[in-house]
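Heads up, one of the protein chains got dropped from this complex, but the rest are sitting where they should.
Note that the chains are named A, B and C in the order they appear, and that numbering of residues resets to 1 at the start of each chain.
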Amino acid sequence: MDPWRTAIATADATNIWIRGHEITSLMRERTFTDAIVLLHLGRIPTPGERKLLDAILIGVCDHGAGAPSCAAARIAASGNRQALSAAVAAGVLTIGDEHGGAGSTCMEMIAAGLAAGTRDGLAADAAARRVVEEAVAAKRRLPGLGHRVHTTDPRVAALFEMARAEGLAGDGIRFMTALEAEAARRIKPLPMNIDGALAAVLHDMGFTPPAGRFIFIVGRVAGLTAEVAEELTRERPMRIKFDVEYDGPPPTE
Amino acid sequence: MDPWRTAIATADATNIWIRGHEITSLMRERTFTDAIVLLHLGRIPTPGERKLLDAILIGVCDHGAGAPSCAAARIAASGNRQALSAAVAAGVLTIGDEHGGAGSTCMEMIAAGLAAGTRDGLAADAAARRVVEEAVAAKRRLPGLGHRVHTTDPRVAALFEMARAEGLAGDGIRFMTALEAEAARRIKPLPMNIDGALAAVLHDMGFTPPAGRFIFIVGRVAGLTAEVAEELTRERPMRIKFDVEYDGPPPTE
Amino acid sequence: MDPWRTAIATADATNIWIRGHEITSLMRERTFTDAIVLLHLGRIPTPGERKLLDAILIGVCDHGAGAPSCAAARIAASGNRQALSAAVAAGVLTIGDEHGGAGSTCMEMIAAGLAAGTRDGLAADAAARRVVEEAVAAKRRLPGLGHRVHTTDPRVAALFEMARAEGLAGDGIRFMTALEAEAARRIKPLPMNIDGALAAVLHDMGFTPPAGRFIFIVGRVAGLTAEVAEELTRERPMRIKFDVEYDGPPPTE
Partner (left out) sequence: MDPWRTAIATADATNIWIRGHEITSLMRERTFTDAIVLLHLGRIPTPGERKLLDAILIGVCDHGAGAPSCAAARIAASGNRQALSAAVAAGVLTIGDEHGGAGSTCMEMIAAGLAAGTRDGLAADAAARRVVEEAVAAKRRLPGLGHRVHTTDPRVAALFEMARAEGLAGDGIRFMTALEAEAARRIKPLPMNIDGALAAVLHDMGFTPPAGRFIFIVGRVAGLTAEVAEELTRERPMRIKFDVEYDGPPPTE
């Protein structure tokens, strides 16, 4: 087998480097959030960028025991009590297109919408309006808008205010802000959700679309571990019951 | 179904609280590492504690593409390229008793060793020496010592120095330091590894043993997401090949 | 890297062998259940053994959408609709000590109980009575007895009758039957469950204890795939909601 190539991390008998940075220097001088940015972008973030990423990771870390990822992790922990990793993984597996996954889809929309806009000489807000127009014509749902629990998602304003205060609000935020307004005008008022907001900010920091999913996972795993810990210490095994109504073919003889 | 009880997180139509803290306050004022401690211990860490937990999370975030968790995540990504969560989860599932799992076992040993010591009026170092003695008698392996790659694990000294500098070195660190010395004397020189070191520090911060596993998972997921991202952008599908030698029954006719 | 050794399967440019059997011969002449036994025991089962293993695999294949493994798979499918493997895996991860895992624990008890009995000249039923006595003394729960849904588990009698009809009832079945009777006498009437019954039969067929878990997984995955398929075709995304009651610290200002 050929050796695997990697530019991320390496270790020898007495040391470890992350993206070329000695691990003990990072441990002494940096925060975990710095390391997350370093792992993904290959550079240490500025203090403002670190603040924004901290806010994003906190913003998605947990949403209550009934959020699908938390619920799946708890059910797994309830049946399989000796395997902590398994329960956390079951929660991670619940993160996808419909739950925690809109971030990456939204980042694809932002990147494509802005690129098309640039080709045609449109600024970010005009580019966003065109994307709404196309979605209306194609009867396509727009990612990053609406939430099944929140009428207003408080994390959106907090995140955008922080980005503006740090001087880090760029075309991503302009695009998503215009998209929300135009969708409200042409479709219906659908407040932006955290996925739309983090997509805007991550775009402006230079992340590529898959990061929308990856960063959500990193943040949510913090909450999943706490949910699993609570399940194991506070609840008895197999306590979760569901009402099920069978409506299939009647019993055969 | 009865409602699920939880003391971790809750959300309503316009807000989210983590352990009673409004999410937007946390986003504005805290770091992700603060939130991790808050989720697990129900309190905001002191600046020194936060520094130590940052160091632990950075210390375990990645160990090269060939670490079992990273390798499993890459192989999953190589075969299943559309499912980012699946590849990260495959990596998480590789974390267990033999890989990244010694932390929790070690925390159990520290807690039990110190408790038994307290009952018999032994200080932390004497309690550790007794645990080594019992392990030698029972021919039991001691968790937290030795590493398959490192002759010296550089993260150990860095972490303990930081703990001492912050005035946070307690009985956990005393116990593990004495354990390493006594094991070297009675068994063979086996330098402490990061699992042993993080177990000592997490014990001193008030975490219970399962946190040894949970915190490792949270840190490593940062690296796993970067490993999967690199696999997907840099490598072609199904590129990983293994040499396999069949030594079972010969082919039948 | 040294080549991996294996005695299970091998492939070259034009053929594949499973335990030395050419794959196309197996495809033409054998059933899937034969292949499962071949993979695990290295031999083709007798017709009677195949019938018993078919019965076990059918017996555990599904238990309704509310069984923890099925529920976790459905929740994962509900949030992550593009990743079929992820949803099935989330179901698998829910299988553990408390759900579907008693089979392997029970097989360990049978193997150890019978071995200790043999050393002391006890037949299977006497060996089982001693195990109950020891469990009563140690206040230890006995695996394989009781079920949270069934007052009588119909699969037990069916399986044991089939084993007897095929002349395959051995010490495993004698042990578990005696265990159930003695536990009813000394503790309380706790009818044997499918885990206890499959443990007895798999023991009598020559499987080792981990097979109790593995065979359960193989059978249940059939049901999990059907549950996930139904979730994806019949239900809308994110339809699963939980009532959650927060009882942690009150909101801070």
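FYI, a residue touches a chain if its C-beta (ideal position, glycine included) is under 8 Å from a C-beta of that chain, and two chains touch if they have at least 3 such contacts.
Just so it is clear, the model here is predicted, and its values are computed rather than measured.
Novice: Which listed residue, C:Ile95, C:Leu114 or C:Leu202, touches the chain dropped from view?
Specialist: Only one of C:Ile95, C:Leu114 or C:Leu202 touches the chain omitted from view, namely C:Ile95.
Novice: Using the document's definition of touch, tell me which of B:Arg119, B:Arg148 or B:Lys188 contacts the absent chain.
Specialist: Counting the whole complex, the residue in contact with the absent chain is B:Arg148.
Novice: Please output the residues of chain B touching the missing chain, sorted low to high.
Specialist: Looking at chain B, the ones touching the missing chain are residues 1, 64-66, 68-69, 71-72, 75-76, 78-83, 86-87, 89-90, 93-101, 148, 237-238, 240-244, 246.
Novice: By the contact criterion defined above, which parts of chain C meet the unshown chain? Give residue numbers in ascending order.
Specialist: Within chain C, the residues touching the omitted chain are 1, 4-16, 18, 23-24, 26-28, 30-33, 35-36, 39-40, 53-55, 57-59, 61-66, 74, 83-86, 88-90, 92-96, 104, 149-152, 154-155, 157-159, 162, 208, 210-211, 213-215, 217-219, 221-223, 225-230, 232-234, 240-243.
Novice: What is the set of chain A residues that contact the non-displayed chain in the whole complex?
Specialist: On the side of chain A, residues 1-10, 17, 19-22, 25, 42, 80, 82-83, 85-86, 89, 93, 242-252 touch the unshown chain.
Quick note on the criterion: only the chains that are shown with their structure count from here on.
Novice: Mind checking chain A against chain C and telling me if their interface is mostly the same residue numbers on each side, over half, or mostly different?
Specialist: Here the answer is same, because the shared fraction of interface numbers exceeds one half.
Novice: Using the average of all C-alpha atoms in each chain as its centre, how far is it in Å between chain A and chain B?
Specialist: 23
Novice: Quick one: report the Å distance separating chain B from chain C, using the average Cα coordinate of each chain.
Specialist: Each chain's C-alpha centroid was found; their separation is 31 Å.
Novice: Go ahead and note the Å separation of the Cα centroids belonging to chain A and chain C.
Specialist: A distance of 36 Å separates the two centres.
Novice: Which positions in chain A are in touch with at least two other chains?
Specialist: 1, 64-66, 83, 86, 89-90, 93-96, 240-243
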